[in-house]
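For this depiction, one protein chain was excluded, whereas all remaining protein chains were kept in their positions.
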Amino acid sequence: MQKIGVFVCWCGSNIAATVDVARVVAAAREVSGVVYAADYPYMCSEQGQDLVARAVREHGLNRLVVCACSPRMHEKTFRACAERNGINPYQVEIANIREQCAWILKDKDEATAKAIVLMKAAVAKALLDEPLAPGESPVTKRALVIGGGIAGIETALDIAEAGYPVDIVEKEPSIGGKMAQLDKTFPTLDCSACILTPKMVDAAQHPNIRILSYSEVEAVRGFVGQFEVDIRRKARSVRADLCSGCGICAAKCPSRQADSEFDAGLRKRGAIYIPFAQAIPKVPVIDRTQCLKFRTGKCGVCSVVCPNHCIDYEQKDEILTERYGVIVLATGFELLDLKRFGELGWGRSKDVITSLQLERLTNAGGPTEGRLVCPSTGREPKRVVLVSCVGSRDTTDRGKTYCSKICCMYNAKHAMYIREKYPDTDVTVFYIDVRTPGKGFDEFQRRAVEEYGVHYIRGLVGKVDVHRDGTLHLTAGDLNSGRQIEMEPDLIVLAAAVTPSPDARRIAGLVTASIDNDGFYVEAHPKLRPVESPTAGIFLSGMCQGPKDIPETVAQAGAAAVKAIGLLAKDKLLANPCTARCDEQRCSGCEICVQVCPYGAITAEDKTVVTLEGVRETRPVAVVNEALCQGCGACSAACPSGAMDLKGFTNREILAEVDALCW
Amino acid sequence: MLVTQEQKQQPAAGAAAGKDTAVGKDTGTGAAAFEPKIVAFCCNWCSYAGADGAGTARKHYPANVKIIKVPCSGRVRPLFILRAFQKGADGVILCGCHPGDCHYMTGNYYARRRMDLLLSMLDYLGVAKDRLRVAWVSASEGARFADLMNEFTAHIASLGENVKLRDMRCRK
Partner (left out) sequence: MTAANVNPAEIRTPEQEADYTEQLLRLADTPVRRCIQCGRCTGACPMAKHMDLVPNRLVWELKNGRASVVLAARSPWDCLSCFACETRCPRGISPAACMEAARLMAIRPAGAPVLTAEEVAALDPEMPQQGIVAAYRKFSK
């Protein structure tokens, strides 16, 4: 006998202002199967849950329907509450009367009517809910971190420190990411390399960390606790076990065609190269698209000069298959390609550069050994213009709608250290707004203006003319004075919008993580679960989730590590009990379900069954492996005989909901 | 025989009046105030979250749309949709993850093919194809979800009441 209790939450005024809660309660009392109905301002609060507990005791309830916020928010809360009170957690249904009712409607009658219908549908489903018990699955106590920038390194270090082995997969030849390219960091102006390289060394030397550089994730199978990942270890053409990192090969390489990725295209590199002096691992790699040996067969200088005979032109890509309990995504960011910003001189003058290129130009390890010069002339610039929001806060198709968050601060940083090193150089920053929320950030930006005499002009550059002699001329809006101004700068630095790594989308597909329209990973809940992907066992670290600066990235990396450790610390995971189930009597053994199952969770096995006609016979029937089944329900929709069903979302339950919604 | 009679009577009785009294709803002043019933099957991973996003952003869409949560668009059997039409739904919309983004890798592709077949069958059954829609809405597309529901509801309202699939034998 089903005894249902209906609990209607006000959610303060969130629901109660638009939905007549009392009417929903009154309507609930009329529904057959409902023996108790009540409302409370905050059902999720301790008092609210006490009210549920009391009602269960006093009225002998065995199913709960909670009319409240989205189940994505508090389904867990109420399931736990039910369990404490002796009700199976899977006999709890949530009617989403906040997001689907109170918040989308204005008219109280309309909202109340809809709330009542949603409540009835939930009751209809609850009536059919069966008690379910989750199975258990083991946890592989090893973590995979995809991306070896500061986010990935930090997450890996934290997980490794907790005692679990971690693999870092980095697609570039060295870990370090974008932070390795930077010169200084805001707001303290300490040297980026000085704080990053020790971390890189820590990661390399940590007994629990294995760095798989120049590698890419190729396939992911399995699920939380037991992911099975194929990692392509791209052929370096250099034997890492023998290489001492002396760099002679790179120095002698006759090819000098390729732009150095690390120096943001400001320098050429050889076909065999070590990306930068502090690279980890410090093992060169042959870029086969550039190498003369691979292109023409004639060269082989590197193999001749190598003292340890490490060069191996025959090396092949290898596929490494490894099992992991959790995966942390730390795929980082790129800068927006500015090819559609030609009016700002991009692509038309060498002296129009991105902020990342400026970092390389001021970095002691950069192409100019830290001397700021105009790339076209090699002379020190006397007037530098920094332009904010190039492609950020742009709703047209050439830009990104979001604020890139870091540019205001790095513009102030760049302006400051240009003024510090070259007091005669005039620096002007064009901006829309200066956004400096962060500890010590606004003070930092004000110092740029007040102590370093950086000119901040509210307005953006509209047009840059490149004269025949290579000089630049720009016109910009000066909003505070309400007029147009002109300048002839020697160097223009564009703060290009940040974008997610182009690989993020591919990796999202592999691990089935959600991704937003801009290509950033979506978090499970924007406020309460900011470092988790909606997919169990996938965590997010750093820029891949949204624009953020280094302190925030490190904080998020730590948070992701804690979440990952929490999972790895468990010996068993409770599996989702909403798995497929086969009615063997009805199953005809057609094996359509075997083909549609994306997890290989269904097999056809010979079994002795009693048919509907009462005949005992042995024939193949579908058998579901509950440990593998993820509960997508593809089999239950494909089954021609209606034998396959999905626990928690049974055919009968969904039909009952349909009936309730359509009256 | 009974069916045809009922069908003949239906337009005469007036779509709004006949239906709304059955529903027990106040017809109000405007006789043309046809309120379509729309069932939306939403994938738990994307469009259900998108619907939540629409709510969180306070984007308005009509109360006519009632959502049923399913684990995946591939879970939806054509039977569920036919049942909805049979029980008096005027429109059904199935929302899943964008192609390539399915949480279960392939569910939305199966859904797309299955719905393609169902669409061609709907014509045969006498239900306008337009009454069933398949759409992809991601978890971050709250505004799009609301726009889609507004547009779909308006479209269904313009089609008028769905009478064909009512199971007349079961009518009291």
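Should a chain be cited, it is by its letter among A and B, assigned in written order, with residues numbered from 1 in that chain.
Here, a residue touches a chain if its C-beta (ideal position, glycine included) is under 8 Å from a C-beta of that chain, and two chains touch if they have at least 3 such contacts.
It should be emphasised that the depicted structure is a prediction, and the values quoted were computed from it without experimental measurement.
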Missing chain -> touching shown chains A
Only one of A:277, A:479, A:574 or A:610 touches the unshown chain, namely A:479
Which residue, A:110, A:218, A:261 or A:394, contacts the hidden chain when the whole complex is considered?
A:394
Residue of A:131, A:163, A:198 or A:462 in touch with the missing chain, whole complex considered:
A:462
Determine and list the chain A residues touching the chain excluded from the picture.
343, 389, 393-396, 399, 432-433, 458-463, 474-479, 482-484
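Everything below uses one rule, namely that only the chains that are shown with their structure count from here on.
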Interchain centroid distance [CA atoms averaged], chain A/chain B, Å:
33
Chain B-touching residues of chain A, taken from the complex the two chains share:
70-72, 96, 98-106, 110-111, 113-114, 117-118, 121, 508-509, 512, 514-517, 522, 534-535, 578, 596, 598, 630-634, 636-638, 646, 649, 651, 654-655, 657-659, 661-663
Could you pull out which chain B residues touch chain A in their complex?
23, 25, 37, 39, 45-46, 48-49, 51-52, 54-56, 58-61, 63, 66-72, 74-77, 79-80, 83-84, 87-89, 100-107, 110-111, 114, 138-141, 146
